[in-house]
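With one protein chain withheld, the remaining protein chains of the complex are depicted in position.
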Amino acid sequence: MEILQSGTGELTQPFDLDEFRAWNRKKSRKLVDKVMPEAEAIGKFVYDGCYIGTELYGTVRCPMSLAREVVRQRVKDLRVCGQGVLELDLWLAAGLVKKLDITYIGLEVYGTSYALRRAVESGQVEKCVEWSNGAITWRLKAAAMGVPFLPTRSMLGTDTLAYSAAKVVADPFTGAKVALLPALVLDAALIHVHRADKYGNCQVDGITGFAAEMARASKRLIVSAEEIIPTQEIRKYPDRTLIPYYLVDAVVHAPYGSHPGEMAYLYGRDEPGIKEWVEMSKTAEGAQAYLDKYIYNLQGHDEYLALIGEDRFGRCVELREKRE
Amino acid sequence: MEILQSGTGELTQPFDLDEFRAWNRKKSRKLVDKVMPEAEAIGKFVYDGCYIGTELYGTVRCPMSLAREVVRQRVKDLRVCGQGVLELDLWLAAGLVKKLDITYIGLEVYGTSYALRRAVESGQVEKCVEWSNGAITWRLKAAAMGVPFLPTRSMLGTDTLAYSAAKVVADPFTGAKVALLPALVLDAALIHVHRADKYGNCQVDGITGFAAEMARASKRLIVSAEEIIPTQEIRKYPDRTLIPYYLVDAVVHAPYGSHPGEMAYLYGRDEPGIKEWVEMSKTAEGAQAYLDKYIYNLQGHDEYLALIGEDRFGRCVELREKRE
Amino acid sequence: MKEQTYSKTELMICVAARLFEDGATCFIGTGIPMLAAMLASHTTAPNLVPVFEFGGTGAILEELPRAVGEARTWHKGISALGICDTMENAQRGFIDYGFLGGAQIDPYGNLNSITIGDHDHPKARLPGSGGGNDVGSLCWQTVAIMQHDARRFVPTVDCVTTPGFLSGPGARETAGLPKGTGPVYVVSTLALMDYDPATCRMRLKATHPGVSVDEVLASTGFELLLPARVEVNAPPSAEELRLLREEIDTEKLYI
Partner (left out) sequence: MKEQTYSKTELMICVAARLFEDGATCFIGTGIPMLAAMLASHTTAPNLVPVFEFGGTGAILEELPRAVGEARTWHKGISALGICDTMENAQRGFIDYGFLGGAQIDPYGNLNSITIGDHDHPKARLPGSGGGNDVGSLCWQTVAIMQHDARRFVPTVDCVTTPGFLSGPGARETAGLPKGTGPVYVVSTLALMDYDPATCRMRLKATHPGVSVDEVLASTGFELLLPARVEVNAPPSAEELRLLREEIDTEKLYI
């Protein structure tokens, strides 16, 4: 296969599809109760140096309670597939991240991430390998499909490609140039859903982002759910199962698990909560104070819920998207 | 790109992704009423020599009423992407098919298709290019993704590959062999759904087969629906939209449109109806008599509904899958 | 136990059903594999996870599916998605077993369901590869279920539709098929076969009750390897027959 161009970025997480297949072969297909506390789930499946990803944004259906637990347990040297807002900001501010396959880390309407700037400009993050959002998703999709790569017509001709680990080849059918995106298999993934049963069968309302792809591209999958439902409900609507149980290693019950972000149809964004991070993260000291207040000083998500309080959650619930 | 092996099968439908992009650019994004009778839909969008596909099986959520209309209009020299039961049998028996990208055509529990045997063994079907079910779906998926090919680890080392138009190359990341499946863009596709609005936004219950992929891989898409629903219902549950309106060219209202096949949660298979075809299709004359009785002698689906009658449909409704 | 009569097909289904591993994911093709899977899920493999091509996974098999896409393939199931989900699960290594049929099989377990005779001018056009090739390529272990006669058990299949061991040891890996995959058993109307690990050739494992080794050999169009000891399969139990006749194939589609 003649390579017309190779991105100079490191393949941060080398892959071997047969090894991934062998891993998947060992995962149990039995219906086993996987409900456990967040501390146990993160303690068991997220480890120093592991390659990890979170699905959707810190402000949208994001496993924020799990992301906070990763900080609380001070897991180090993470390699992260990075598209995120608050959740990756917390990890960067806590100094947990060593390498990034980065697509976008920022504060959306509030601009550039201060935590990202500090972590990268200081050299604390050792490597940034660049990708587009489409590309990183297609990399997960390649792993989810069980193939070594997927082609795309995106990224061609740019430095995004030059600083990636993609390769450009000529399509053998038409001769057209395409970029090949290597499959990305995660060591661990965190995904937050509306509902799951105790075995890990998951349903999501609204957009599905890249949950289906990331769930299938991960060796270990920790799911947090707003609600734990009976399996009977899953079996009644099997066409709503976005993530089947056999992909899942842990199910964590996490009401308001996306706070201060939103959960469609359940609660809206907590804008003051988001702005608090935006303001405090402007300095390293402020960020540290935020981590103390919302993570290190708390035992877990239950204490976080108590700290935020029913009043504030109530206001978020009022702001929820409704089916009309 | 070094080619290690090339299937000897013809690329029955050559493709050019930029031409497909240009086609898609011209498709209207406006919300326009596309409801029309089946005769008009087939007359407008299915033409002699076109490359066509149907989604799912003749016995399962299959656009049987549209498939019968294709026979009624005696559209000739069809090139067909073939995975089917009753619907493709009807086309083969009616002598409409010139070339097949075949994966499976048979009668499932009732065995080999007599119509297929007659059509191929007599030379009436000029070419059979072989694929696996996975491969043909991934070919549609490639087109749906807008890429020239998708890799797979299926088909390697077999005559299925040798008689296909796939190519084997070495993965440039790991050196492993993979088969590349060329994108397949259909001239026309027929898909039957549970519900659609007048613009063509579609919902399906139960398995989705390859509807999402085929809808996105087709230049013209004719949808038949058991029920036409208000767009308000679509906008209330946008997460149920499997096929968005901008892909759709015609919406045909077709209650019991999958008969004698089933429609999950609405009606079950009409086993005697299926057996009637199995028996009659054993001979060319029998098949012809069936076509006369159920297609040529009728003006359209309304007359078909009258011929079958409410009693028989009622029995099928009793046999439907229920949510429990 | 009172002796019961049973058909060759019933026996074959029972022998196949006993091969299902409890708690394993099994890709179920049309026909006999469906009956065997359903029987297994009612007997020795209650935690079997059936996987059907067009998207149904984890169905409770209360009624026999007659098509790989009908609602019975996801009845009270875990998920009802699409063919890509299923095939990509297999490609990613999540499907333990595949149960398949074919018109011809060769000593290496390669199956043919494309044509008898020349591909472009066939004597008989068969249904085509279907999901068979994907199952044979991508599932960890495949089990073929076949009528047993010398026209079906042939030295060389007219088309290799579904890969067995291809030309022998190492051939799958050389072709690029996933590591560690391949055929494990053939269940026929006469016997149960496995494969010799050294040569990858089909080997008799156990005859059906009342069938002699000679009859099996005479009905096989190639040299079937013989182990040191040929076992004999147990006949269908009364309960297996009752399930098959009264709960599984109530419409007598197969038995």
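Going in written order, the chains are labelled A, B and C, and every chain counts its residues from 1.
Keep this in mind: a contact is a pair of C-beta atoms (placed from the backbone, for glycine too) under 8 Å apart; a residue touches a chain by one contact, two chains touch by 3 or more.
Keep in mind that what you see is a predicted model, and the values were worked out from it rather than measured.
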Where the missing chain makes contact, among the chains that are shown: A, B
Candidates B:Ala144, B:Ile191 or B:Val204 - the one touching the absent chain: B:Ala144
Touching residue (missing chain; options A:Gln13, A:Thr160 or A:Thr241): A:Thr160
Residue among A:Glu69, A:Glu213 or A:Glu226 that touches the chain left out of view: A:Glu213
Chain A residues that touch the omitted chain in the full complex: 56-57, 59-61, 82-83, 85, 102-106, 108-109, 112-113, 116-117, 120-121, 123, 128, 130-135, 137-138, 141, 152-160, 163, 168, 176-179, 206-213, 262, 264-265, 268-269, 271, 320-321, 324
Chain not shown, touching residues in chain B: 17-18, 20-25, 27-31, 143-147, 201, 216, 234-236, 238-239, 241, 244-246
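Throughout what follows, only the chains that are shown with their structure count from here on.
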Most centrally placed chain, judged by C-alpha centres: B
Geometric centre distance via CA averages, chain C-chain B, whole Å: 28
Centre distance in Å when chain A and chain B are each reduced to the mean of their C-alpha atoms: 37
Whole-Å gap separating chain A and chain C, where each centre is the average of the chain's CA atoms: 40
Of all residues in chain A, the ones touching two or more other chains: 17, 145-147, 236, 238-239
Shared-contact residues (touching 2 or more other chains) in chain C: 56, 74, 76, 80-81, 84, 90-91, 138, 178
